[in-house]
Structures are given as structure tokens and as C-alpha cells.
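What follows is an incomplete set of chains from the complex, kept in their original frame.
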Amino acid sequence: MDVSLQSLANGLDTIWVLLCAALVFFMEAGFAALEAGFVRSKSSINIIMKVIMDCTVGMLGYWIIGFAIMYGIDKFGLIGTNGIAVRGTLDHLGLNIPVDAFWIFQAAFAIAVATIVSGAVAERMKFGPYIIFSFLATALIYPVAGHWIWGGGWLGQLGMKDFAGSAAVHAVGGWASLAAVMVLEPRLGKYEKDGSANVLLAHNLPLAALGAFILWFGWFGFNPGSSLSGLDLNIARIAVTTNLAAAAGGTVGTLYTLWKWGKPDPSMTINGALAGLVAVTGGTAYVSHASAIIIGSIAGILVVWAVGLFDKKGIDDPVGAIAVHGVNGTFGAVAVGLFAQDGGLFTGGGTHLLLVQIIGVLSVSLWAFGSTYVIFKLLKAAVGIRVTAEEEIEGMDVVEHGIAAYNNPRPTQDGVGQAYIKSDLVAE
Amino acid sequence: MDVSLQSLANGLDTIWVLLCAALVFFMEAGFAALEAGFVRSKSSINIIMKVIMDCTVGMLGYWIIGFAIMYGIDKFGLIGTNGIAVRGTLDHLGLNIPVDAFWIFQAAFAIAVATIVSGAVAERMKFGPYIIFSFLATALIYPVAGHWIWGGGWLGQLGMKDFAGSAAVHAVGGWASLAAVMVLEPRLGKYEKDGSANVLLAHNLPLAALGAFILWFGWFGFNPGSSLSGLDLNIARIAVTTNLAAAAGGTVGTLYTLWKWGKPDPSMTINGALAGLVAVTGGTAYVSHASAIIIGSIAGILVVWAVGLFDKKGIDDPVGAIAVHGVNGTFGAVAVGLFAQDGGLFTGGGTHLLLVQIIGVLSVSLWAFGSTYVIFKLLKAAVGIRVTAEEEIEGMDVVEHGIAAYNNPRPTQDGVGQAYIKSDLVAE
């Protein structure tokens, strides 16, 4: 084989990006397991089906038009203008790797944004309208925000730093979730008439925890892979700051709930670690180990506080998507302006970067919230977005898909159970 | 360290192949979860045990003799003749990477073929004979077919193109499954006396879906890794066509069942995506993005049609292995002759490649079907392949392994259940 230094460098970058893309794609399995585990069993395969829709319909949406809007040649700092179906001249991207490698990595990010919303609308949103939303999330909502920051748009031009997307991915997904939930309204039974909130118990915490582990694993691709180069000397530091923030977030989430309620809450431990990951994602390449730990620690408190706040305010988010991704994505984007070794307020860089970060994350958050709000209102008017009360009580799985998530084990005739379970010979 | 361009290129290719081998191996976890989730709980750990047998006994079978038959020096275009225990002169392979790296990647493919069959024979095949079959699948059935296409055999000599194995892996596994099921006969209760089919409900759809995600994730290694080189400029395209076909298959499978039955069926969504992956596997390196989407879309319809067809014809395949791997592996091999940018009928390449592909996939399918049929008939005569009716009703888990898959949770005394569950202090 003919090899040159340049072809080796390109090959190295290509396998790095492809393997990281695989890890980021695998986060969909993590989201699916986390969300399914956190909701009630009667609606658990429905939420997984929605995540699969992100991977299928959503991926096609990003292929058809989303990528073009995000990474096409910039117009007015607002939008990309070529690259439909990943075709045409994309030299302006200045890639060392094949466009296809870049695309698959970006596509895995795009579907993650849609999937963040899937958790927030769990247990009550109709399946059909969700498919339409998933397509629009990857075809329009995320690409516009992504263009502003990463695609040559006005926020990137302003100097905004968002390494792997605390703002572009997580704040966008999180605040889109808030809009969706506001239009969709809470699940039946979540709130009493006096406004007090009930806990609708997670049906399978081991599944949810497995999902969290998969997400953390996927973050080894999400953050370091965003270098787009295996020759970037910074990727090792990125891997470490990512993990330290997760460790700090999980530690603090656990200890904080232990102190507050006397018992460490599994969902807060899990969401604490995820909040740390989300918050460090923007600055992972720019901050020190110690700063990553501080960022993660703050995230671990923020997420507990935010989950409680939304719960009180009548915002019913079954998996904590808004608290994890919205609040901590926003915090993470701002944290870059505080902790970045080059330009952060706390490292002597003054307030310029901080202001840019605040403007940036507010802008994409408003865009995500507003566009999602409009889309959900339109969907509600056009086709309806919510199943009927009867259907919601019955459960989304049987109503939407004609089958329950779990059809065994089932109790035996005596009602007491045995060490093993006999199924019917003939079911259905 | 002394490094040269050549040693760097070899190192790059080696880590690429090893990491892709890990991904392909991990597909066994995907198969195990998918198959266990799709069957009834009473036989669910049994099917996982069979998958583990593929990873253990099957892997040893490929080490002892399978690899030699597949990749040894060719004799008559039919069979390899050296390389037992991965020893001896293997220079004819012309590898840039250590033979061991090549072997582990290939071994992960071999065990996948055996595992495809494990799903089709679920819930009724005895464990002991399955171990023997698993050994023969990796030691003989797959290696012969693989030799014909990839190991220097007559189909490769004819010009057959099967990049990552729509034919060599999936059609072989799928049609072997058909033979196995025909000898084994349907599960009790699957068919009424009038021939109408019952649905024996999947016991754990979240588990099955998690398996599907793992399989999709593993395909990031299965297809791009088949390049055997991280310097192959094509690997990025391969990753994209693979994913687009999966996305299209899942989309079409969902929408087709929504249109046909009014409710999108989770198993068809899952199998639609998998069918897209299977179908694109042969041509992933040769087709355009758009062709990949077309291939995946057709696969998404084919799989729904084929599942229904086999169900009607009395072929009881609990997980849809024949429809996913047999039908779509065959279609995928033919699709290379239709869509390949170099030589495909639809791209102006005429019918030559198409004919070669048809001959090729028919040949390996016949071999797989015939050899498996004979092996199952012999096993049936020699040791019996099916548990008794009483055992089948009882469930494979307790009968074969002395333990149920799930031993908790169990209902509480009042028979109504509580938010938490007390187990006995002393079990068994």
C-alpha cells in the first residue's frame, strides 16, 4: 500500500471519528434504557419506540436537509445553504476526514437532541406527531442552533466556545423539552387538585441505571470525538475532564440527597452524573481537572434543585430531561466563560467570553424553546398531540402498539408466585 | 520507539480491526438480549445460554478447524487446506495486519452465524444437541460458504461481491435457520388444529429493543471493519450507507405496519432496522447513499412480508431470524448486482454482476440449508433435538438449567402487589 504521512494522519482521524460516532450513536441505547426505566411499565416500549424513531426518521431528516442547514455555506450568519443529501461542494468545511465520517458523527449528535425531548414527553404524547417532531428536530431545530455556533453562524463569529455542545446539543434539547411539556401538559395523576405533585414511580431502576452507564460510556466518544482528530493533543485531557465532572456530579448528587432526605436517591445519583457530563461538555477541552470537578459538583446540586423546581411549577418531566440537559447545558455553556483557561473570568480572562457565552446559550435556548413551542402548537391544532385520558390510563404500549412491554412473568393461579413461571401455551 | 510509515500503517490497521472485532463480538450480547426478549420468559435464559455456547464452544470450533477451512490455501475452489489452530503458513492471505487480528475479527463473524440459528430454534431445542450444532456451524457450515466467497473459492473467483456478508453471513445463517426449524417443527401452541397461527407474546420488549440497539452499534464494526484497513478511504462511506439503510428499514417497517394494522408493531420496527442492516451489508462499500436508503426501505417491507409468510406456512421462527437474515441477506446479495456503482444493473453495469450475485447467494444458501438439514436430521436420529411436550410447557429454563430466568419480583401474599417486594429469606 502507498502510504504517506498525510494519508496516515487522515486515516487516523477517520477511524477516530468513526469509532467515536459509534459511541455517540450507542448513547441512543442509553437514552432508551434510561427513559424506559424511569417511566411506568405500561408506557415503556412506547418511549423506546420513540427513541428508535429518532434513530431512523430523525437520521433521515438530518441527511435530507438538517446537515445542509447546519453545515452548508453560511448565509447572513443564520443558516447553511448547501449540502442537501450530503452532496455538493463542502470544501468550506476544511475537513481532514471524509465528509461521510464528519456526517455520521454529526448525525449521532442530531438524533440525540430529538431523543432528549422524547423523555420529557413520555407516557402521554401520541406516536404519530412524535415522528413528525423527531424529523423536524433533526431537520430544522437543532441544525439552526448548530449552525449559529459550529456551522459558521453568528455565535461562532462572536467567539462563542462550545466544544462538544453544552449549548448546541443539551441546552437546545432541554429547552425544547420545556416547550413540549408546556404544550403537552402533565400526565394524569401527576398533580392533585391542590397542585401538590405525586411521584409516578420508575418501573425499572436497573434498566435506567444501565442506560446511564451506556450514556457515560458514549460520552467517551461525544466529547473527545468532537476534536475530529486523533492527533489533537487535547483529547486525553478531554477524556479526563469529562470523567471527573461525571464523577463529581454523581458524588455530589448522592451526598446532597443523602444530607437532604436521609436517603440517597438513585434517580438523583444517576441524573447527578449525567448533569456533570452535560455541564462539562461545553468546556471539556478548555478547563483544568479541578475546574471540571467544580463544574460537575455544581451540576450535581443544580440538577436536584431543578428537578424539584419544575415539579413544583407544574412542569411534568418524567425523566428529568429539562433539569439535566436544559439547566445544566445552560450552566455548562456559561461555565466556559468562567473556567476556560484561555478567557475565563476566574482564570483572569475578564468578562468578554462570559458575555458571549451567555448571549450564545440564551439565543439558542430561545430558538429551541420558541420553535418547538410553535411546532407543538401546530401539531396540537392539526392532528392532536395527546392520547385520550382512557388511553393514558390504559398505557401507551397497548394503545399505540397493541402489545405490552412485558408479557411475562405473570402470577400463577394461586396468586403467590413460584420460583419459576409457567406461561400459557397459547397467548393472545 | 522505532517507527516507520509501514509500521504505523500496520499499527493503524491493527487497532482498527481489533476495535471493530470487539464491536462485532459485542453483537452477541445484542443477539442474546433480542432473542431472549422476543421469547417467553420461561425459556429466556436457555436461549441466552445457547448464545454463550456460540461464544465459547463455537469460538473454539472456528479456532480448531473452521478458520482453516475458510482461509487455508484453496483446493479446487471449494475448501481451505491449512491453518488448523491458526498455525502454519498463511502468507497467501497477504495481510497487512497480524494473522491474530484477522482471526479474531473473523471469529466474531463465525459465531454470529451460529447465533442467528439460535433464535429460530428457541423454546424447544435441547441444549446438548445445540452445542454440537454450534460447533459444526463455526467449524464447517459457515467456513465452507465463507471460503467460496472470501477465502479464494469459486464464487470469489467468479467475481461475486459480498463486502461484509449479506450472503456469507446472513443468508447462510438465515437459511440454515429455515432447515433447522423445518426439522424441529413449531412450538406447542403456536398453531391451532386448523393451521391458524397464535402469537406467543414476547416477554420483554425493552430487553429486545436494547438488543437491537447493541446490534446496530455492533454494525459500526461489522461493516466498516470488513475493510480490514483504517486507511481504506471507503470506511466513512460504509458507515453512512450502513446507518442510512438501517434508518430506512426501521422507518419503512414502522410506517408500513402503521398503514397495514393501524398500530406500528415494535417487533417490526426493530426487525425493519435490522433487515436494512442485513440487506446493505453486502453492498455497503459499493452503493451510494440514496441506493442504501432504497435497499433499506425495500428490506423494511420484505421483512414484514416474510415474517407473515413463514408464519402462515407453518415455519415457527420465534424471533424472525429467517425473515431478517435469510430473506434480507439474499436480497442484499442480489442488491449488489442492482445498485453497485461499479457493475450494478441500475447503474449501467449490465447483468453480469447481477447473475454472479444470484448464483452466489443461491449456492451458499443451498449449502447452508442442506448441510444444516442433514446435521439436524442426524442429531434428531442420534440424540433427539427436541425436549418433551411436558418439558416445553414447563419451560426450557427450569428443565435444562434447573433455574428460572426471573426469580423475583413475585407477588406478595395479598396478591395485589406493593411498591416494593419482599423476597423470602430462604429460597429454593
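Note that the chains are named A and B in the order they appear, and that numbering of residues resets to 1 at the start of each chain.
Please note the rule applied: a contact is a pair of C-beta atoms (placed from the backbone, for glycine too) under 8 Å apart; a residue touches a chain by one contact, two chains touch by 3 or more.
Note that the structure is a prediction, hence the values are computed from the model and not measured.
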Given 2 visible subunits, total identical subunits the whole complex contains: 3
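Definition applied: only the chains that are shown with their structure count from here on.
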Complex contact set, residues of chain B against chain A: 5-6, 8-9, 12, 15-16, 19, 23, 40-42, 96, 188-189, 198-206, 209-210, 212-214, 216-217, 220-221, 224, 229-231, 233, 235-237, 239-240, 243-244, 246-251, 254, 258, 261, 263-266, 269-270, 273, 289-290, 293, 393-395, 397-398, 403-404, 406-407, 410-411, 413, 415, 419, 427-428
Touching residues on chain A, where the partner in the complex is chain B: 1, 3-5, 7-8, 11-12, 14-15, 18-19, 21-22, 25-26, 28-29, 32-33, 36, 44-45, 48-49, 52-53, 55-57, 59-60, 63, 85-86, 97-101, 103-104, 107, 127-128, 131, 201, 204, 207, 210, 397, 400-409, 411, 415-428
